[in-house]
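Of the protein chains in this complex, one is absent; all others appear in place.
Take a look at subunit A:
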Amino acid sequence: MHTPYETYWLALDSIDSQDLTFRISSAGDDESLKRSVESLGLINPPLVQESGGGMHRIISGFRRVDVCRTLDMHRIQVRVVDPAIPDQECAMLAVAENAGQRELDIMETSRALALLGPGLPWKERAGMIKDALFLSEPPNQRRMEQVESLCSMHGEILEGVAEDSIAFPIALKLHEMEEAEALAFARFFRSLALSLGKQREILTLAVEIAARDDLSCQEVLESEEVAAILNDADKDANQKAREARMHLKKARFPQITRAQETFEAEVQGLNLPKGVRLDPPANFEGQVYELRFYFKNINDLIKNHNVIIEIAEKPGLRKILDR
């Protein structure tokens, strides 16, 4: 695509910064941009199009125009495209200009995708996306649609994604929920630093507790017990996350967690020597227990042999095995 434009000087007052139709860029480091404009001027003039009444809308260069305003400049050099150029072509220009300058972050990619052929059949859109984003492979429809949905998400979820406290796959799930529920999760995740796996686990636990007990997820996540954990000033984020997870796990699987706790207490009661470990059958389903110890040489092994005999004679072990 080669769109002709003319370069000339334009009064900043005739550039409409309120028209955000083609805005793609996320907030960036305006200070360094400012320093660069101060010392070198605008190396890459913004791209604009006349929008009527002597005004111009920005296609690419929103941050540059903002910086020029803060520097009290009155006139800047711009590239002006023909007013007859349709919106879809302007959108392609906006995306290509941004993608050509830097790697777009996930929010910028989302805004870019929303600009490229919304409502058109996927086949047509795929070509536009590939060209405008300079992709080497045809884009994956499901992935692109997921990324695109980001920019219609609630602000709190977006902030969570931007600050990395809400993982992208989790944000997608929240986006499908009712707003109040989604926001309860968003606040919960933003208050703790959790890996994707843990976010996923908490989401599943809370959704399932809510479904089982006829509660909303909000009620589960904002229960007194959870609030007490999250508001405990003596605990750091890791401790809070661990305890909140444990609390939800217990609420979701009360009998299983009780059995695990009982088993651990009973094993503790056996006073096993250091380095010896007793594990229950996986999920308490099978009937095979595992006793683990380490040895370096024959003497160690013989010592462990005696330890095994001692353990086998403990009444506590019988109690465990007769569960």
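Brief remarks on what is shown
As a working rule, contacts are C-beta pairs under 8 Å (C-beta built on N, C-alpha and C of every residue); 3 or more make two chains touch, one makes a residue touch a chain; residues count from 1.
Note that contacts and distances are computed from a predicted model.
One subunit of the complex is not drawn; among "Carbon-monoxide dehydrogenase small subunit", "Cytochrome bo(3) ubiquinol oxidase subunit 4", "Spore photoproduct lyase" or "4Fe-4S binding protein", its UniProt record names it "Spore photoproduct lyase". Only one of the listed residues, A:D72, A:E137, A:D234 or A:E285, touches the absent chain: A:E285. Which of A:A11, A:L71, A:A180 or A:A211 touches the hidden chain is settled by the complete complex: it is A:A211.
Although one chain is not shown, part of subunit A still touches it, namely residues 208-209, 211-212, 253-256, 259, 282-287.
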